[in-house]
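Could you have a look at this structure, given as C-alpha cells, before my questions?
A protein chain is absent from this complex, but the other protein chains hold their places.
As written, the chains take the letters A and B, and residue 1 is the first residue of each chain.
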Amino acid sequence: MRIIVGIKWVPNTQAVRFDPETGTLIRRGVPSIVNPHDLPAIELALRLRDSAGGEVIAISMAPPPAVKGLELALGMGVDLAILVTDRVYAGADTLATSYVLSHTIRKIEREYGSVDLVIFGQETIDSSTAHIPAQVASWLEWPYIYYVREARILDNKVVRVVRELEEYIEEYELETPAVLGVAMRSLKPRHVSLSNKIRARFEKKLIIWSNNDLKLDTRCVGLKGSPTIVAKTIDMPEVPRRKEVYKPRDARDAARWIISRMLEDEKLRELLQRTLWGVKS
Amino acid sequence: MRVLIAMVRDRFDIVIVGAGPAGCTAAYLLAKAGFSVLLVDRGRGAGSKLLWGGKAYAQPLRDIWPELDREAPIHRWVSRDRFSFVWGDRVLTLEYKLGRKVAFTVYLPELVSWMARKAESVGATFIDEVVIDEIIVRDGVVYGVRSGNDIIRANVVVDAEGINRMLLEKLGLASKPNPYSLSLGVKEVLSLDSKLIEERFNLDKGEGLAWLVAGDITKGIPGGGFIYTMRDSISIGLVLSIGHAADMAEKGLLKEHVSSLVESFRLHPYFRVYWREADIIEYGGRMAIEGGLSYMPKKLYTNGLLVVGDAAGLLVNTGYTIRGVDTAVTSARLAAETIVEAHNKGGFTEDNLRAYEEKIKRSYIYKELVEHRGIEDVFRDQFFFTKFPALATRIGAKLFESDYEEPSMLRALLDSAREEDISILRIIYKLGRVARKL
Partner (left out) sequence: MSQQSRLKQLKLEELLQRDVWDVDEDRHIEVLNQEGLPIKALIILCPMGCYSMAGDKLLMSYEGCVECGTCRVLSSPDKIRWSYPRSGRGIQYRYT
C-alpha cells in the first residue's frame, strides 16, 4: 500500500485580528499551522498503513516555511514528506494547485512505485473551497469519495469507506487507486513522537522538489495557470449578540417565542419567509 | 515497497531537556566539543513558550559567541536606565546614562531561536514539539529520557527545563514549588514606530531604555513594574509575588484581575504619554524566581545528570532587576566544561560531575545570589513597595507642588515623614539594610 496525504500550510486564521482603529486586518506575526482538517486525513492514512503495511508519503505545495508542517506530519509517523516549492508556483488557485499536486503524484509513481490512495482533508480553514481533492481526482481520472469518516483495506486492491452525510450513512467499496476527502474532526489525530522526529531527521525523510524536478509548463502553474479572479473580499463585521433569557413552559412554547422574536426583526422576517415558508417578498 | 533502512537513533552522548537560553548554550558548547547532542523542546520552534521582561546582559553571552553584537537579533543597546517611585498620580524618577554597551533589549523567542540555530550549526540535533515526560534513572545512574512510549538513551542528561520543574520534582531532586519563592510576570507588548520611541525616550537611533517602577501600581502586592524599549515596540509589565498575591486574593484584599493591574499601569497618566497611540500586539504571563538561593535544588548533579539555568534556581532577582538569561547561559557553560572534563577523566559519575557545583559557587552568579540573599525579604517588606514610594512622592509634592512657599529639602523630608507616620530613624535603618544587600 502506498498512500499519499496532502497537507496545506495555512495561516492560523484564529490569530488574524481586525483593528477597529485602522479598519484593517492585522496579519503581522500570524504564524501558520497545518490545516486542522488535514490532521484526520493524516491519521486515517497512518491507520491504514499500520493495518495493511506499506508507506505514507505527505506532500505539500507551498513556500519553504511549510517544512515545519511536514515535520509535524513526519513526527506523527509519515514515512516520507515532499515539499513541492518553486517561485513559478506562487499565486496558484485551486486549479493550478491541483495540477501541480497531480503531477507530483505521477512523479511519485514513477520514482517509488504505484500509488493506491490519495487522502486529503475535506477543506481548508483559510479558503474552504473543498476543490482540491475533487480536482486532483479529475486530473488523475481516479474515483473520489468525500466526507469519509472511516476506511478499511479489504484486500490489496479494494477499500471500503464509510461516509456520513447529514441524514444517512453510506458505505462504498471501491477499487484503488482512489482519492478520499476526509470529514472534519472525524478521527482524533495522534501526537508527534520523539523517535519519529529523530528518525525523520537522520534518515533525511524530508525532500524538496522544484519545477526542475516536475518540469511542468509554466503557463499551467502559479498565477498564470489560475483562472480564478477574486472580485472582492468583504470583512464581515461581527454582529453583536442580543442576549435574552426566556423560561418556556415547554418546547412548543419555546419555539413559538423564538419565532415571534425573529419575526420582529425586519431582516430576519424576510429570510424566514423565504427559506421556511417559500414566500417571496 | 521501498525498503527503509532502519537507522533509528535512540542513543546520544548528551540529551538536553529544554531549549531555553541554558539548554541552547549547553547544546552549542557540547556539540562543538564533539559530543553527539540531542536538544529537545516542547514548543513549536525554540522560544515559542518563553516570555520575559526584555533586557539581557551581553558579556556572559559574548564569552560564548564573540559574534553576538554582530549576529544576534538585538533590538536596542540600553543607554539609559530609569527608576521610578509611583504613588497615585505622583511620580519620582531617577535616570542613569550608561557609558558603554552593557546590555541589550531583545524578544526572548528571537534570541533563543538564534541560539538554537547556533547549536544546530555545530552539529547538535534540535527536536521541537516534543514533551519529555521523565528522566529515567536505573540503578542510581541516569539512563536517558522518556517521551510517551519513546525512550532515548544518554550518557548525560542536562536538565534545562526552566522554572516549572516537573522532571526534577519527579526525580525527587526538587520539592513542590513554594508560591512565596515565585513571582508571576504579566506583560504586554505595545507596537510603536521606532522613530517615535527614540523621540519620546530621548534615544539615539538603536539606543534603548530600561525602566523599573515601584509603588502602588502593584496594588500592595510585593513586586514592581518594568518598561523596555524594543526596536518598534515597547514591553511593559508587572512582576508580582504569587504567594502574597494569593493570600491577598483569598482575604478579599485584592479583587482586580492581574490583567487589569497591567492595564492600569499602561494607562497611568505619567506613563501612557509615551505610547498613547500604541496597539497591544501580545499579552501573556510567565513565572520568575523571586531570588536568592531559595529556589536552588539540594544538588545540581547526580550520576549522569546536571541541572542548569532557572531549573537550578540560578536567577538573580535584586528587586530592581531580573537577570536570568545571562546566568542561565553561564551555568550552562560551566556545565559543559564539567562534562568535557568528566569525559576526559573517564566517566560521568557523580564524583566527576561534582566540579560543576564548585564552579557555580566560584562564579559571579553565586556571589550575586549570596549577596542578594534576603533581598526578597527586604523588597517584600511593606516599607519598600508601599511606604517608601509614598514618602518619596510626598517629598516631591512638598518640593514642587507648593503654591507659595519654597520649602527646604530637609523640611520637606521631615514633614512628609510625619505625615506618612514614618520615623526618620526607621528610614535610615531601612536604607542601610538595602545598601548592605545590594
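The working rule: a contact is a pair of C-beta atoms (placed from the backbone, for glycine too) under 8 Å apart; a residue touches a chain by one contact, two chains touch by 3 or more.
For clarity, every value in this text was computed on a predicted model and none was experimentally measured.
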| item | value |
| --- | --- |
| Among B:263, B:337 or B:350, residue touching the chain not depicted | B:263 |
| Residue of B:55, B:90, B:187 or B:323 in touch with the missing chain, whole complex considered | B:187 |
| Touching residue (missing chain; options B:195, B:272, B:345 or B:367) | B:272 |
| Absent-chain contact - pick from B:33, B:98, B:131 or B:293 | B:131 |
| In chain A, positions touching the absent partner | 12, 14-15, 17, 21-22, 29-31, 33, 72, 75-76, 188-189, 191-192 |
| Missing-partner contacts on chain B, residue numbers | 42-45, 47-52, 107-109, 128-131, 163-164, 166, 176-179, 182, 184, 186-189, 230, 233, 235, 242, 245-247, 249-250, 252, 254-260, 263-264, 267, 272, 276-287 |
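We adopt the following convention: only the chains that are shown with their structure count from here on.
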| item | value |
| --- | --- |
| Averaged-CA centre spacing for the pair chain B and chain A, given as whole angstrom | 41 |
| Partner chain B, residues of chain A touching it in the complex | 2, 19, 21, 26, 28-29, 31, 53-55, 68, 71-72, 75, 79, 112-113, 191-195, 197-199, 201-203 |
| Chain A contact footprint on chain B (complex, rising order) | 1-2, 4-5, 7-10, 38, 40, 44-45, 125, 127, 129-130, 132, 147-150, 152, 191, 279, 281 |
